[in-house]
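For this view, one protein chain was removed and the others were kept in their places.
Showing chain A:
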Amino acid sequence: MAAKILAGVDIGNSSTEVAIASVEGDHAHFLSQHLVRTTGIKGTTDNVKGIRLALQEAAKKAAIELKDIDLIRLNDAVPVIGDLAMDLISETIITESSMIGHNPDTPGGAGLGVGTTVLIDQLLDVEEKERGYIAVIPKPFDYEWVAHRLNQAESDGISVTGAIVQKDDGVLIHNRLNKKIPIVDEVSLIEKVPLLKLAAIEVALPGHVIRTLSNPYGLSTVFQLDPDQTIQIALVAKALVGNRSAVVIRTPQGEVVERKIEAGRVILIGSKNQQLEVSINDGAEAIMNMYEKLEELVDVQGETGTNVGGMFNGLRHDLAELTGQALNEIKISDFLAVDAVIPTSISGSMAGELSMESGVALASMVKTDKVPVQRVARLLEKEVGIAVEIGGVEAEMAILGALTTPGTRKPIVIIDMGGGSTDAAMMNEAGKIISSHLAGAGDMVTMLINSELALGDKELAEKIKKYPLGKVLSIFHMQLEDGTILFSEAPFPPDTFGKVVIREEKDLTPLSNKASMEKIREIRRSAKRRVFVTNALRALKRVVPTGNLKRLSFVVMVGGSALDFEIPQMLTEELGKYGIVAGFANIRGTEGPRNAVATGLVLSSVRQEVLK
């Protein structure tokens, strides 16, 4: 019997994978594999373009012609589509500009000064000389002229207690003063500093943080506030904690409000008219705990007119658009809530300060009617002129593929960690399969990193997720995450010097973020843990009969996120606690966690032939 050439094609949310094998009797000999980005939304005819490309490349690698392929087997894509949302549950608003809190590299002097704000060129004209003044110095003024002015004011008997400077001139001015004062520089939006108002300025010594203006009672002392006013200003103190320099300006209407946003309740609707509610202010854990009490989720709603209502409506809207279903038909079949930190620019800030507010990130998914894979199959058949058939259920194919990993056997659980969803499936000794699809995966990790580092750049966040960090210490040395030092014979590029860099395979991408390497690493790892460890446990509890994880022995991770340099280890560690052997797959002993479904598609057809 002549060998047949078979191609397995797996269309995923983000990538399309192909495996080509030559099949003779019940023996499959794999020739090649290839991976491309999925073109269009999974399950739509746009996918054909990507499939075609993947097939051509795989055929080239196998040294065959595309037309030599006898049969293409396509996966029956899981009919779920996911989306992400994120919003604040609290926010600090300063209704009038009244503070600057930032960390210029080189402020001038040190100490505390209290006085009335006045423009530098009007300083010599002030009437009450002893009152105490804080000079406001916009960009056009040269440091030598400024220093000269300040010295003259001093000799005229005008008491100057501090200075706010727009340019990076703090040390230069300070060095030229006869009487030393604290100077806060690099205040970009200096034009927003209210003039002729009482202000306090504080600069800490290098390596220290301010102590008076970050203490509510320090502020109440400086501004002689009554208890009610102290309660009001306490939020300013809170916002200034940890800064090396700060300015607080009292404006009559200056009022800081911590607006507790009407964050709203999440309404979980279960089968048999079960309905549970939880306030989103209680945090992600409380929401997920409540979710666990539900037998089966039928839909989730957010209280209308609140933030969470807005989030779920947005998700529904996106999902309706993606699936082409009517808005009222969209039922959220799973969701994952994760606590998140959302940097929010303080309204009325003068140096671009951000305050880290608490929020919640949500991943959710809907079951779609049925992904029209048939249409994709028909178009593909027409375009390449090769017979196309739709293989079995995706979970089954993935398990068949995963079982080619050396050292595994049934019963086995696979966790497919993709970009949009985390899918799990269990196969028992008898070959029976239970599977489950959960919202939240790689894309959610990217969203969390993007937000918590205030990057505003999804691609950069994606890179931070994927690669380890380093810090360039000198022209020739870089410190790595584990503390070891790497020496380079070629000098590191000037744009990376002194910075935290993302160590891609070949390139270094410098981060302009001021956060330390440790901080960025912690955010990255915590984002991965919050999404994947949570979801792995959730997934296992669903597919394991009785939900008892101790009865499991083999857990194999597949999918794009199983390629991650640290997620699999996190899960190995976490699941090890239950005595589970968990690790990322090595499909066919060579492919790592990739190509499981495509491989399974080929193998399932071999088994069919044997059965005949």
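By our rule, a contact is a pair of C-beta atoms (placed from the backbone, for glycine too) under 8 Å apart; a residue touches a chain by one contact, two chains touch by 3 or more; residues count from 1.
The rule we apply is simple: contacts and distances are computed from a predicted model.
Missing chain, UniProt protein name, picked from "Periplasmic nitrate reductase subunit NapH", "Amino acid ABC transporter ATP-binding protein", "PduH protein" or "Cysteine desulfurase": "PduH protein". The chain that is not drawn here is touched, among residues A:Y143, A:Y467 or A:F532, by A:Y143.
Of the candidate positions A:A3, A:L354 or A:L473, contact with the hidden chain is made by A:L473.
Of the candidate positions A:H102, A:R149 or A:K499, contact with the unshown chain belongs to A:K499. Touching the chain that is not shown, out of A:D76, A:D169, A:D318 or A:E396: A:D169 (per the contact rule at the top). The residue from A:S32, A:Q56, A:T106 or A:Q325 that touches the chain not shown here is A:T106. The chain not displayed touches chain A at residues 105-106, 143, 168-172, 175, 473-476, 491, 494-495, 497-499, 510, 512.
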